[in-house]
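Structure provided below as C-alpha cells; questions to follow.
Omission of a single protein chain aside, the complex is shown with its protein chains in their original locations.
In order of appearance the chains are A, B and C, and numbering begins at 1 in each one.
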Amino acid sequence: MIRAAIMEKPLAKVRIVDLPEPKLEDGAALLETIYSEVCGTDVHLFNGRLAGVPYPIIPGHINVGRITQTNGPVYDVDGNLLHPGDVVTFLDVHETCHNCWYCLVAKASTRCPHRKVYGITYGVQDGILGGWSEKIYLKPGVKIVKLPWQIKPEAFIGGGCGLPTAFHAVEQAGIKLGDSVVIQGCGPVGLNAAILAQLAGALQVIVVGAPALRLKLAEDFGVGAVINIETMDTADRIAAVKELTGGRGADVVIEATGVPSALNEGMAMVRDAGTYIIVGQYTDNGEVTFNPHLDLNKKHLTIKGVWGIDLSHFYRSIQIMAKYHQRFAWERLISRHYSLTDINQALEDVEHCRVIKAVIAPNGK
Amino acid sequence: MIRAAIMEKPLAKVRIVDLPEPKLEDGAALLETIYSEVCGTDVHLFNGRLAGVPYPIIPGHINVGRITQTNGPVYDVDGNLLHPGDVVTFLDVHETCHNCWYCLVAKASTRCPHRKVYGITYGVQDGILGGWSEKIYLKPGVKIVKLPWQIKPEAFIGGGCGLPTAFHAVEQAGIKLGDSVVIQGCGPVGLNAAILAQLAGALQVIVVGAPALRLKLAEDFGVGAVINIETMDTADRIAAVKELTGGRGADVVIEATGVPSALNEGMAMVRDAGTYIIVGQYTDNGEVTFNPHLDLNKKHLTIKGVWGIDLSHFYRSIQIMAKYHQRFAWERLISRHYSLTDINQALEDVEHCRVIKAVIAPNGK
Amino acid sequence: MIRAAIMEKPLAKVRIVDLPEPKLEDGAALLETIYSEVCGTDVHLFNGRLAGVPYPIIPGHINVGRITQTNGPVYDVDGNLLHPGDVVTFLDVHETCHNCWYCLVAKASTRCPHRKVYGITYGVQDGILGGWSEKIYLKPGVKIVKLPWQIKPEAFIGGGCGLPTAFHAVEQAGIKLGDSVVIQGCGPVGLNAAILAQLAGALQVIVVGAPALRLKLAEDFGVGAVINIETMDTADRIAAVKELTGGRGADVVIEATGVPSALNEGMAMVRDAGTYIIVGQYTDNGEVTFNPHLDLNKKHLTIKGVWGIDLSHFYRSIQIMAKYHQRFAWERLISRHYSLTDINQALEDVEHCRVIKAVIAPNGK
Partner (left out) sequence: MIRAAIMEKPLAKVRIVDLPEPKLEDGAALLETIYSEVCGTDVHLFNGRLAGVPYPIIPGHINVGRITQTNGPVYDVDGNLLHPGDVVTFLDVHETCHNCWYCLVAKASTRCPHRKVYGITYGVQDGILGGWSEKIYLKPGVKIVKLPWQIKPEAFIGGGCGLPTAFHAVEQAGIKLGDSVVIQGCGPVGLNAAILAQLAGALQVIVVGAPALRLKLAEDFGVGAVINIETMDTADRIAAVKELTGGRGADVVIEATGVPSALNEGMAMVRDAGTYIIVGQYTDNGEVTFNPHLDLNKKHLTIKGVWGIDLSHFYRSIQIMAKYHQRFAWERLISRHYSLTDINQALEDVEHCRVIKAVIAPNGK
C-alpha cells in the first residue's frame, strides 16, 4: 500500500490514506517520492480558489524521486534509458495535445484546453498523480528529466516550481544585457527571478518585499539593492527605485506578489517605454484600479501576463541550476521539512508566510 | 500680416489675430497653409487636459501647405530640393535631441524630454508654429515630405494625425498574416487602424463603435464586421466577437476610444495569449478597474501602450496613402470644412462627435 | 483494389500498381483523391536528390480529396466531426514527436528527427501514404482541414505546397507595413510569395524571373514590377531593383529559385541592414561563392534559411485562400492536368519548366 495525502474538498483538512500499488501501463514508471513541495498554489487549492479542480486530489506538482519500477523502456527527454534507482524529476504539465489551435496555430501551449497538471487538475480517481504521497505514478509520455549529478534533491526542491515559473517570467521580460530590473516580491518566485534576472544580463537587480530575512537572502544571492516594504511607504519605494535608476525607473519590472495593488506601484517603477511582467497574480485576489492615460498610454508601457510553464522552462531551469549550484544555494529557500502527517501544519505555515518554502518528505528526510 | 487663430488659455474662445511675417533663419521655410485639422487633441487643448502646454498657442499639428519661401536650400527627407509652390507636409514632432538616454540607449525617441510638437508644445512666442494660421513657419531641420502626386491635399488631411497614429499602433500590434483584429472605436484613429490592419495582413477586421454612419464608412473601407455599441450591450458585443473568432476572441485588439472603461471590454475580446494595444487613452479621462488574475495573468495577455509617432510612422503612412489612394478614399473621413473664423464651432462639433473630422482651410477652400 | 503510382527507385519510371484496400485503424480515415500535385520536390525524388527517402514510395504530398470512410469519430483541426463526402486536405507532415529537444526546447518542430512526410519519407510498406493514388490512407492523428466552401479543389491544388511554403517564408521575413520586397523566382513558391507579400503589408513587390508568361501572371496577381532574367543581365537587374527602391535595394528579398548563384544577386538586391530569406534551396544544386565582408558584414544583412512547414502555415494559408479567393485565382497556377498513367510525362514537364504546376487527377478530372 502507498500512503498519500488527500485534499477532499476546499477547506477540509488534508487526510492520509492508504492506496493500492498501481499496475503500470506500457511506458509508465513508478517513483518513490524524495521531496514534494507545499507552495502558494497548494494554499489556493486548500482555499478553493482555483477553478476546475476535480477534488478529491493528491496535491504536489513539483517533485523529485527515485525510479522504483518501469513497464517497458522509459526514457527521459534527453533520450536516456531510465533504470530503477535513478533520481529524476518530471514536468507537472501533461497531456498538452499538440493537436489544437492553441498548440499548433497560436503556439501557446499553456492555453491548450487539454492540458493537465499533476497535483492540481488530476483527481484521485485518475491515479496517484501528485507528490504528497510515498510514490507517484508517471503516466506514459510524462516528460521526465534525470537530475544532473550537480543537483542534490534538496537544492532541486528548494528551487521548486518558483524556478521554472521565474524562468518563464524572465524569458518574457526579454531582459537585455545591461538592463535594470526590479522584482516585486521575495517569495519563491521573486527570489528565483532575482537570481535569473542577474544571469540573463541585468546590470542591476532591485528586490522590493519583506520580511527582512528574505531580503537578506536576496542580498546573499547577489542582488544590488533591496527595499523593505515594512519600513518604507509606497511613495518612498518608488522614489528609491527612481534614484537607483538615473531618475527614470527600471527597464523591466517583474511582479511576483499576488497582491493586485502591487500593479500600481509596479507601473510607477518602470521607466517610460519599459516592460512590466505580471507573474504573481496566479489566483483571484480582487481588483485593481489604475489610470490608463497616465500609467500606461503616456508611459508607452508594455505589460505581459505570464502564466504557467512549458517543458523548455523546466528543462533549462534544471540546466541553469546544475551550472550555478555553487554560486546559488537553492536549498536555502527551504525553511522547514514536513512529513506527510504534518501537511496541515505546512499549509498553515505557507499561508501565513512563516516559511519561504515548505518541503514534504513523504518517505522521511 | 498673417492671420492666425490663438488659444489663449484653457476654456477661452479661440480668437483671430494678425501676426507679422516672420524673418526666415538659414534653412527655414514658410508654408501657405492649405489644410489643418481639428482633432481630439485640440479639444483636449481647449479643455486644458494636456500637461505642459505653453499657452497661448497656435494649434494645428498636422498640416498640408504650399512652400512660399525658403532661406537657402531646404530639402525634404528624401533629399528633394524644395521650391516655392511645392505641396508638402511635415512631421509635427521636432527637436527630438538624438543625444539623450531615451533617444540613444532606450531608442524610444517618443520619450525624449527635448521633443517638441507643432501646434501643441510650442507657444506663440516661439513663432507661427501651428497650422491654424494662413502661414506656418518651418524651422530649420523640420522633417518635410513632399506630397506624392497621388495624394490630394484633401485626402492627406482626411487621413490626418489619425493615420500615422494608427500606423504606430498597428506596428506595435505586430499583426501577423491571417490574424483576426478588433478595433474599438471608429473615430479617425479607429477608422485608419481598420484600414491599416487589413493592409498589414489581418484576415478579419471587426470594428466596435458608433454611430451607424461611421460604422457604414468602416464597412465601405472593407472591414468584415461592425458592432454598434448603441444597439448592443457589452456582454453581447463580447459574445459577438467570440462568435466571429472561433469562440476564442481576436488575436489582436486595438483600443482607439479614449474611454477608460473600454479596457475591460477590450481585454475580454482578446483571445488568450493575444495582444491588446492601447492607443486611444491620449488624455486623462479617469480610471478603470480590472482583475489582474482573471483579465490579464490567466489570459497570458500582452498589453502595449502606444503614444505619439516618429518620422517612420509619418513617412510610411504617406507612402501607403499614395499606393492605396484609389482603394481608400481618405477624404471621406472629413465631415466638414471650416474657415479660421469658424474654429470655435469646429471645436464644439468635434467635442460632441458631430463630425468625424473637422478640417480648417485658413486660406479658403 | 486501389490504383497507385509507385516510384521504385531514383531514375526508374514511375509505374502503376494495384494495392489492396487498407483496413482502417481506430481514428483513421480513407480519402478518395481529387487532386495531387507534381512539384519540384517530386522531380528531386525522381532524380534521387533527397536524402533518407525509403524507396519504393507513393509520391504526392499535397492533396485534396473526399472522405470515403472513417473508423470511429475523426475530427479536423477545428474540431469538426468528419463525414463521408466531406472535401478535405491534410498536412503532409506527420509524427512530429512533441517530445524531443527540437520540438520542446528549441521549438523548431521542422527539425524534429521523428518527423515524417506523406509522399516523401513514408515507403509503400508503410501504407498508401501519398497522393498519386486513387485513395489515401489518413493515419490516426493526421491533421485534417475541411476545405472552406470558398475554395474549390482546383484552386486549392493550384496553391499547392507552394502556398504554405511561401507563407512560412513570408512569416520569417517579418515584412513590415510599407516594406519593399523582391521575390527571386516565379515558380509556385515565388508566385505565392508574391501574393502573400502583398497581403502581409509590402508596399511594393518586384518579381525577378522568367519566362514572360509567368511574369505576366505575377503582374495579374498585382505585383508592381517584374524583371525578366531572359532579357536583362545580372548587373542590370540589380540596377533596376535599386532604381525602384530609392537607390537602396529592397527591405526584404525572398529567394525562391533553387539556383545557388541566385544568392549573389539576391544579396546585392537587399538594402543595407535588410533581410534575405532563402527558401528555394530545397535540394543540393551545388555551391556558391561570396565575399563575407562586402556582401554580408558591411551590409549588416540578416539571412534566414527557411525549410519545411508546420500546421500553422498550412492552416493559415487555407484561411487566406478562402478570404481572397476572388482577388487571386490560384487555379491559374495550374498549367495542365494529368491522369495517373501520364505521371512520367508530368515529371518531365515539371523538370523542364514546361508547366508552372502539374496536377494529378487520379480518379479523372
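FYI, contacts are C-beta pairs under 8 Å (C-beta built on N, C-alpha and C of every residue); 3 or more make two chains touch, one makes a residue touch a chain.
These figures come from a predicted structure and were not determined experimentally.
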item: Residue among B:Val105, B:Ala235 or B:Cys353 touching the omitted chain; value: B:Val105
item: Hidden partner chain, touching residue among A:Asp76, A:Glu171 or A:Asp284; value: A:Glu171
item: Touching residue (missing chain; options A:Gly72, A:Pro113, A:Gly201 or A:Gly286); value: A:Gly201
item: Option from C:Asn71, C:Asn99, C:Thr283 or C:Ser339 whose C-beta touches the chain left out; value: C:Thr283
item: Omitted-chain contact residue, chosen from C:Ala12, C:Ala273 or C:Cys353; value: C:Ala273
item: Footprint left on chain B by the chain that the document does not show; value: 77-79, 96, 98-101, 104-105, 107, 141, 143, 310-312, 315-316
item: Interface residues of chain A (partner: the chain not displayed); value: 78, 167, 170-171, 176-178, 196, 199-201, 203-204, 246, 316, 319-320, 323
item: Contact footprint on chain C, counting only the chain that is left out; value: 101-102, 106, 108, 110-111, 246, 248, 251, 260, 263, 271-273, 278-294, 296-308
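The criterion applied here is as follows: only the chains that are shown with their structure count from here on.
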item: Interface sides of chain B and chain C: same vs different residues, half threshold; value: same
item: Centroid distance [mean C-alpha coordinates] between chain C and chain A, Å; value: 42
item: Gap in Å, rounded to a whole number, between the CA centres of chain C and chain B; value: 41
item: Junction residues of chain A - those touching two or more other chains; value: 101
